[in-house]
Structures are given as C-alpha cells and as structure tokens.
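Encoded as structure tokens, here's the structure I'll be asking about.
Only a single protein chain was left out; the remaining protein chains are all shown in position.
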Amino acid sequence: MRATPAWLRVAAGLGAFAVVAFIGLALVGSRDPQAALDGFGLVMVAAIPAGVAIYALVEYRQTGRLDSITRQFGTRTLVLMPVAIALDIVLGSAVASALKIPVYLDSLGTVLVAVLAGPLAGAATGFLSNLLWTYLAPAPFASPYAAPFAVVAVVVGLLAGTFARWGWLRPRPGTSGRRLLVGGGLAVAAMALMALVALRVWLAGAEGGDLAPSADETAFTILGWVAMLLVAGTGLGLLVLLLRQRDLAAAYILAAGVITGVSAAFVAAPIAAGLFGGVTGSGADFVIAALRQAGADLQQAVLGQSLISDPVDKVVTYFLVYLILGAMATRTKARFPQGPHLVPLTDEKVDDAPGVRED
Amino acid sequence: MTRPVFARTESTAASRWHGLDPLTRLVVALGTMIAALLLGGVVCLAALGILAVLLPTAMAHELRPVLRLAVLLALPLGVSAVLINVLFSPGTTSEGAWLAAVVVLRIVIMAGATVLFYRTTIPADLVGSLQHHGLSNRITFVIHNAVAMIPRLAERAREVTAAQRARGFDSEAGLLRRGRGIIALAAPTVLGAVAEVEARTLALETRAFTRPGRVTVLRPPHDSNLQRAGRWSIVVGLVALVIARVTGLLPC
Partner (left out) sequence: MLNLRAVSYRYAGARRECLHGIDLDLVEGAVTGLVGPAEAGKSSLCLVAGGLAPRVVGGHLSGQVGIDGASVADWPMYRLAEEVTTAVQDPAGQLSLIGQSVAEEVALGPANLGLPRGEIEARTAWALAVTGIEALAERDPLRLSGGQQQLVVLAGLLAMRPRHLVLDEPLAHLDAGGAKVVLDAVRAAADAGAAVLLAEQRTDELARVADTVLLMSAGNIVAGGAPREILSHPTAHALGVAEPAGAALRRRLRAAGFDPDLVEVDA
C-alpha cells in the first residue's frame, strides 16, 4: 500500500496558499503598499481556493479519491449546516442591531460545524452563512454588508476545524497540578489583559459610557442582553472550568479564540476599511471614531478595533461551542466525522467507550 | 384524482423581471455587488446604481418598497460613515465628505440590489433553478434548508422572549439570575435543533438523497438564450473590471 501521509498534502495546500498570496500581494501592492492592504481580501479570495485545490489534487494523486474532503460533507453534516447557518444569521442579526459592545457572535454555527465535521465543512458553512445573510435571509435579518466578509468566515471555519482536530476542544477534567497551574495561569493573565484593554477602549467609545443593549424589536433587545451576558459569563465560565473542574480545556479554548480572533481581524479589517470606510453599523463604529480622534488613520483605527473585538468575540464563541458539545451525548458526537477528537481520552477508543444502549 | 402541481406557470409571474430565471436575477444581484465594491468614484457608482438597480427595480414594479427598504438599511451605516469620515477625521472636511459620499452610495447600491433580489425571488424557485443548471442537490438542500430554518429559529427565539417576559424579565431580578434563566431557556432551542439533525439525516438517506446523478427538478426555471448571453456578459464584464482595478487602469 502506498504511503499516504496526511502532512504532505496539508503542506502542499499551505504552500500553494502562501505562493498565491505572496504573488497576489506583490501584484496588488506594486503601486503602493496601501493598495496591498486594500486588496488583501481579494488576494485571500484567490489564495484560499488555490490552497484547497492543491490539497485536493495531492490527495487524489495519493489515494485516487477525495475521502478526507467528502467525509466532511456526509448527509449528517449537510443537515447540521442549515441549522448552523440559521444560528449565525439570527444571533448575528440580533447582536448587530441590539448590542452596543462590539462583539458579533455571528460564527457560532460556523465553529460548531467546523468542530464536529471538519475544517472544510466549517469553511463552507461560514461562506454560505455570509452569502445567505445578504442574499436570501428574510426581512428583519437581511444584511447587505455580510457577503464581502465571507472570506473571513472561511478563515474562521478552517482554523476552528483544525484546532478541533488537534484535540483542543477535548474535555480535560482533573488535570494535574503543575500543568493546570501553568496553563491556567497563562489563561487567566491573558483574559485579564484582554478585559482591561477592551473595557477601556469600549467605554471610551460608547455614548456616555452606556453599554446597555437596546433595539426596536423586543426579541432583538432580549437577544442582545443574552449576548452581553454571554460575554460576561464566558470569563466567569472559563474560570469555573479551570478552578472547579480543573479542566485545562479552558486554556485551549482561550488560545483557540485568540488566534482565530487575531487572524479574523487581519483579514476583516482591510475589507471593512477599504470597502465600507470602516463603517459596520454596530457598536464598533464609535470605537473607530474614538481611535481616529486620537490620531490613528482609518486603516489603523479599524485594525485596532478589530484586534480588540475579534478575540473577545471568538473566545466567547468557542466557549459556547464547548458548552453545546458538553450537552451532546457521546454517541451523538461519535456519529460526526471529528467526534473522536471531542471526547475525553480514556484507555479505550470511543467505539468501546461506555454509552447508553438504545431501543 | 387530481395531479399535484409543483411550480408556478409563466403566466402567474408578476412582471417580466419576476418571470426571469432566478439564476439570472442572482447573477445580476451578485454582479452589482461585486461591481459596487470594485468601482470607486461617485460618478461611476451612480451610473451603476441607475443601470443595475433602478432599471430592474422599475421593470419589476417595485420602486417604492425597494428604495424605501434600501435607504432604511443604509441609514445607520450612512450616519456612521459621515460621523467617522467627516466629523472625527483628522483630515480635511471635503476629503472626508467625498469618501463618505462614496461609501454611502456603495452601501445604498448594495442594499438595493439585495432587497430587489429577495423581494422578487422565492427560495424554492432559486433552488429549482440551481438544480436545473446542474448544481448538486446537496448544496441546494443546504441553501434551501438554511433559509427555511431562519424564521423557525427566530420563532423559537420569540417563544423564549415570551416565556422570559412571563417570568418578569423587565423586573429588577439580579443580572446573574436573569442570565441563567435566559440561558436555561435558550439552550433547549439550540440543542433541540441539533437533536432534529439525526431524524432528518435518516429520513433523507432513506429517500435516496445521496444518489449520484441528476435529480428531477420539480420547479424548472424559464431560461432563454438571451438570458444566458446576459449572464455571461456580466461575468466577462466583472473579470474585466477586476483586471482593470488590479492593474490600475480603472478611471473610477
């Protein structure tokens, strides 16, 4: 049997992505570096499919099939995706209209699919969420601004699926002292830092220091409150995980959220700045205005705002997904392609793990 | 027994625009969106707006509702754009105003194209058209089901809202308790939706959902050679626009 190392095709895909991105940025930025930043989104649109295509090609040459891709799109995944897309759109719409703190909460579904089914499935979910949000969502939910950010959702999906595959969302209760201390300590420090910076900037940007959610439709207002409580609750919840359940997964969740958030910020900021003049119609706008008053130019202000909001948004999202996974039965998770990566490691494989016998 | 009828006939279409193949309408909407993102100056954007949004909207007899909705959608962003670029910008005022105008125009065009599309298109018809043109039934299922799921999820959210109000949401109950109450009600909504996934997966598979090959389209679109030519022209035009923008040849 021919050797079919997975790392080889992943490396090939990443390599192709890097090459196309480099050439694209060089082409677009050849006139001035400002244009390079503007065109970043466009370059991603070319580079990501190129990476995926090369990955698929290498796999086909290796195995004659595309199993690692088709596995992620079985019927179960296809049935979950619409639920996830609806979640993204409904929650995202409510938050956008009702919340004054600049978090989006519009990738909960994307991350859920990515974690359960795989990076490509997550990427596809994010992509479709943004497109449908603009083109097919019914009246109170439609948003013309979502579609150009589809490439950001693709990045989020790819990262979330990869982290899940690496076991970052695996519950690790009862972690031993030293590892818990190191991991937990870092996590708490990071959270404190993020909270301090975020609160200072958000309060500076908010009207009269009022961060309470409000909107015309009551359902949106209440969902706005839900979102705000989720943000506050996440910090609390991560601490509970660390201290009470000694679950190191809290640190992994934080790491995943921050990395995903920072990546998303770098991809989204040029799009927001270049296409919309930095305007997003959410609480973020006042932050951007405040940053500009402080002397930053448009690009810097948008990037600055994103670098504060996106990590917070993504940490909350990952934490919620972790909670949802915790509420799902093992046998339900086991039926999804990445299920084995989402259950605690025991001596036996998931196949033999104790479960409930069904009728 | 009467035979069931699955699709609308041409005669029931509300206008020429409504009678077009949904794929054509989609290409126009997407094309307008992309063009709005690529074009720069006020003049070019205004021309795009008239050609790609106002004309089809008039053809569809939807001028009033589309314009009203488009402006409504664009308003919050428009206000923010002015705030950020004019009032708070450290640069010159006229520069900021120009930028704000471009941003506002772009947003209005995108909103208009979007609103026109979903006001004149039934998702089931769009799905039928995509299937007719060869798109796999898996993708069309996801799109169609997602659109169907949105109001369902929102309705469940409203039920949560009503239940919360019945429990006295507006009262002075502690933030933490209120939060826990909401989450306790919201959780079954999400988990219930996830639980349905299993039954639906089985029901689809037992009806040969994964069968390779063409699915019979129950709602075939009314396509024509003229529409086909139109769609391809838009695609070619967009490619030209991208090249022009990237190489700096674009005057706008």
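When the chains are written out, they are named A and B in that same order, and each has its own residue count from 1.
Simple rule for what comes next: a residue touches a chain if its C-beta (ideal position, glycine included) is under 8 Å from a C-beta of that chain, and two chains touch if they have at least 3 such contacts.
All values reported here derive from a predicted model rather than from experimental measurement.
Peer 1: Could you tell me which displayed chains border the chain that was left out of the figure?
Peer 2: The chain that is not shown touches these displayed chains: A, B.
Peer 1: Decide which residue listed in B:43, B:58 or B:203 touches the omitted chain of the complex.
Peer 2: The missing chain is touched by B:203.
Peer 1: Out of A:10, A:239 or A:334, which touches the unshown chain?
Peer 2: A:334
Peer 1: Tell me which stretches of chain B touch the chain missing from the display.
Peer 2: That gives, for chain B, the contact residues 1-6, 124, 127, 137, 141, 144-145, 148-149, 152, 195-196, 198-218.
Peer 1: Considering the whole complex rather than only what is displayed, give the residues of chain A touching the chain that is not shown.
Peer 2: Residues of chain A in touch with the missing chain: 75-76, 82, 330-331, 333-335, 339, 350-359.
As a working rule, only the chains that are shown with their structure count from here on.
Peer 1: Between chain A and chain B, what is the separation of their C-alpha centroids in Å?
Peer 2: 22
Peer 1: Which of the residues in chain A come into contact with chain B in the complex?
Peer 2: Residues 27-28, 31, 39, 42, 73, 75-76, 78-83, 85-87, 89-90, 94, 128-129, 132, 134-138, 140-145, 147-148, 218-219, 222-223, 225-226, 229-230, 232-233, 275-281, 285, 288-290, 292-293, 295, 297-298, 324, 327-328, 332, 335 of chain A touch chain B in their complex.
Peer 1: For chain B, which residues count as touching chain A in their complex?
Peer 2: Against chain A, chain B makes touches at 26, 29-30, 33, 37, 73-74, 76-77, 80-81, 83-85, 87-90, 99-100, 102-103, 106-107, 110-111, 113-115, 117-118, 121, 123, 126, 138, 141-143, 145-154, 157-158, 160-161, 164, 169, 175, 178-179, 182-183, 186-187, 190-191, 193-198, 200-201, 204-205, 209-210, 242, 246, 248.
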